[in-house]
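Notes follow once the structure below has been shown.
Excluded from the complex is one protein chain; the other protein chains are retained at their positions.
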Amino acid sequence: MTQSMRWWTVVACAVTVAVAAGAAGPPAAGAPARDVLRLSVRTTVVGLDPKFETASTVGFINSNVLESLVTTDFDGKTILPQLATEWRAETGSSWVFRLRPNVRFHDGTPFNAQAVKFSLERMADAESVHRGDFAWLQSVEVVDPLTVRIRSKFPYAPMLSALAFYQPYIVSPTAVQQMGTQFGQKPVGTGPFKYESHVPRQRTIMVRNDDYWGPKAKVSRAEWIIVVEENARLAALLSGELDILTIIEPSIMQALATRPQFAVLRGPDDLVDRVGFNARKRPFDDVRVRRALIHGVNRMQMIATIFGGVGVAYDPPLAPGIWGYDPQTMGRLSYPYDPNKARALLAEAGFPNGFRTTFTIINRPDHRQIGEVIQADLKQIGVEVALRALDFATVSQSTRQGEHDMYIIGTYGVGDPDRVLPEFESANFNVRNRNFWADPEVDRLILAQRQELDTQKRLALVRQAAAKIREAAPEFALRWRRAVLAINKDVVGYRVHPQKWYVRDTSVGR
Amino acid sequence: MNRRGGLWRRFLRHRSAAAGLVVIAALAVVAALAPWLAPHPPDVQNLPGRLAPPGTPGHPLGTDELGRDILSRLLYGARISLVIGIIVVAVAVGVGVPAGALAGYNPRYDGVIMRAVDLMLSFPGILLALVIIAVLGPGLGNTMLAVGIFSVPVFVRITRASILSVRELEYVQAARAAGARDGRILFRHMLPNCLAPLLVQATFRVATSILTAASLSFIGLGAQPPTPEWGAMLATGRVNLYIAPHVTLYPGLAIFITVLAFNLLGDGLRDVLDPRLRAAH
Partner (left out) sequence: MLQYVLRRVAHLALVAAGVVVVTFSMLHLIPGDPAHVIAGDFATQESIEGVRRRLGLDQPLPVQFARYVGRLARGDLGASFRSNVPVTRELGLSYPISAQLAVYSLALATAVGVPLGVVAAVRRGTFADLATMVVAMAGLSIPSFWLGLNLILLFSVRLGWLRSIWGGAPADYILPSVTLAMFSLALIARQTRSSMLEVLTQDYIRTARAKGLAVRAVYYRHALLNALIPVLTVIGLNFGYILGGTVITESIFSMRGMGTLLVASILDRDYPIVQAGILVLALNFAVINLLTDLLYALIDPRIRYE
């Protein structure tokens, strides 16, 4: 009996070893070929067609393969030429763009005015999810093969900024027609890389475009790998399987602090953490209550602790990365942490004992953490906050319909002020205005700045609107984020851009 | 009385089951006395003192990502996990046992009920819970309901099988011949017969439910912040696993020990109450 058992034990061990060995196969953590750049992405990428995707990650990845007429510099504000070489305004609502000659799409077809017309009209058509962003677009006219005229329905100051965003990319009309609904699996553009393969929800692989019109990419291949689990990403960076981690948590920064082989890069970010009040609901219809709650949140401590020191608090609407921000007048917070003042304001507004309310957040660890801290802070001034953590689809629909009390907003941190100002217009109730706060004078100022082509005059209008919004405090910002990336120090030449993940000039050293 | 005493002695001799019972009793005491045992309130944050390692003065098990005392949260969490286990099983038993009894007792309903059970079983469990929570909204109550619903089929099957096994027995037939009403026959004569297997299964299910609810909390669908549910604690500590492993270590251990205790107890009960049942589960 004993003997037979020993035999069994041997079998068990042998089988286990065999299974493990059989599964082991090629050596794990194989040294990556140095001509390949591997980046990890934290959010799931399914399709890549700019017409149907709203996720910023998709736009960021696409920026290496697809190009637009103009782009922005690394500050996210300064407009630079890309597929257009020069442009001028004929009138306030008519612009002429001179296109870059001798550019071909990855499928060999020529880039020309026809392609620009096709791509922009495609972004604005009835099926496009960006139709609303192109509501200003009147027409795109082919003047000659290398000249287009873009007309807007009204004088539209932010037009260049709108064209530089990470969505209005120029794509190959031929490829769109040939690929039909599958265009999103392998979009065809003019960029320094072209898509090789894309496995939805897993990885996207691009290879160098050797016929690129500008400086060629340094690496022959870039692989974008979706890894949701933060610890797995960290492990992969440490073992050399990944070269760059986009958007990292403070814990990774801390983990890498003692490892000289790795660095943390920072740059301006398009992301912010804002908290809005539903000003249509009691008690948030009272400005004193709104201000009291802002005074009740210790933003500096949040930044120093849970945000790992990354980011700066500011007064909406203008984040420091947005054109029009004025450090002189906006540098000091209007409603700094002051629980006593908060309690006084609440008492003045008729809530000496506080009140109960809800905070709608997306069911994500970062939102939950923010929610818990704000909940604890507001408890100190007598406001009992219940967290409503829901999935994105429900949050989006529920805030749109104005069912929320407080809610969380994630954009925008850089670029033109008109990216964020629509959130304070009465015309945008139930669409982008989820604070349900508006003011006729602010409506007028926002409309005026949008149509004002004189930079100085526009600046004044933007700042007037901003001052009024700051005073009414329909929302507050926890911070303007910094884009934080972790890299292996073998990676050379990567620069942080708030709206694009350009890897053309990036190489892997040694 | 004599027989019951024998069972009890047999149970106590069952070393692992007795160990399970001791742990559960200890947990129940901890849960009941949490406010007195916990050194701190579970929700009080201290951001500057976040992620303090175990052994920090005042925080024997350290603090979490918001500087809350992990030991205190664990103690309060015991309440939540025990309540989850018990309510889930109550839901499952409350629906499953009557349905199973009906199916076993009256062939007219058997087909419908058992087809419904087949249908429920063919849905992948955690996905079913996820969809139910998506419909009802996240929260501890709905999580318990969802986990309870997908535990129903087990109880339907067990009850039905036990009822079927006694339906044609003499004493039941005798009761029927004596003119007893259906309800009386079912409750007085047949259901007591199912108690042993139900008790065993219920104990195992408490274990499974605590684990499932913790998994759901781990993906953010269970307990809502700042509830100190162990799975939720693990979920928030996860991102700091590398720099502060203690934040996930202790809730993980707590889940493990609690679930293990219920499993050991269930195993022991099965051995003691009905040796033939060993093949089940």
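Chains: A and B, in written order; residue numbering restarts at 1 for each.
The rule is simple: a contact is a pair of C-beta atoms (placed from the backbone, for glycine too) under 8 Å apart; a residue touches a chain by one contact, two chains touch by 3 or more.
These numbers were taken from a predicted model, which means no experiment stands behind them.
*Asks:* Among A:R34, A:R201 or A:K457, which one is in touch with the chain left out?
*Replies:* Here the residue in touch with the unshown chain is A:R201.
*Asks:* With the missing chain put back, one of A:R98, A:R131 or A:R149 would touch it. Which one?
*Replies:* Checking each option in A:R98, A:R131 or A:R149, the one touching the absent chain turns out to be A:R131.
*Asks:* Quick one: say which of B:G49, B:P98, B:G125 or B:G139 touches the chain that got left out.
*Replies:* Going through B:G49, B:P98, B:G125 or B:G139 one by one, B:G125 is the residue touching the chain not shown.
*Asks:* Using the document's definition of touch, tell me which of A:V36, A:I79, A:V142 or A:A235 contacts the absent chain.
*Replies:* Here the residue in touch with the unshown chain is A:A235.
*Asks:* Using the touch definition from the top, which of A:S94, A:T109, A:Q138 or A:Q185 touches the missing chain?
*Replies:* Result: among the candidates, A:Q185 touches the missing chain.
*Asks:* For chain B, which residues lie in contact with the unshown chain of the complex?
*Replies:* 15-16, 115, 118-119, 121-127, 130-132, 134-135, 137, 207, 211, 214-215, 218-219, 231, 234, 238, 241-242, 245, 248, 252, 255-257, 259-260, 263-264, 267, 278-279, 281
*Asks:* Mind listing the chain A residues that contact the chain we can't see here?
*Replies:* 1, 3-5, 7-9, 11-12, 15-16, 19-20, 22-26, 28-29, 40, 44, 46-47, 49, 52, 54, 126-132, 135, 181-182, 184-185, 199-202, 225-229, 231-236, 238-239, 241-242, 391-394, 396-398, 400, 430-432
Note that in this section only the chains that are shown with their structure count from here on.
*Asks:* With chain centres taken as the means of their Cα atoms, state the distance from chain A to chain B in Å.
*Replies:* Distance between chain centres, rounded to whole Å: 42 Å.
*Asks:* Mind listing the chain A positions that touch chain B in their complex?
*Replies:* Going by the criterion above, the answer is residues 230-231, 234, 249, 251-252, 254-255, 301-302, 304-306, 363-365, 368-369, 371-373, 375-376, 387, 389-391, 394.
*Asks:* With touch defined as at the start, can you tell me which chain B residues reach chain A in the complex?
*Replies:* Against chain A, the touching part of chain B is residues 43-45, 47-48, 50, 65-67, 134, 137-138, 220-221, 224-226, 235-236, 238-244.
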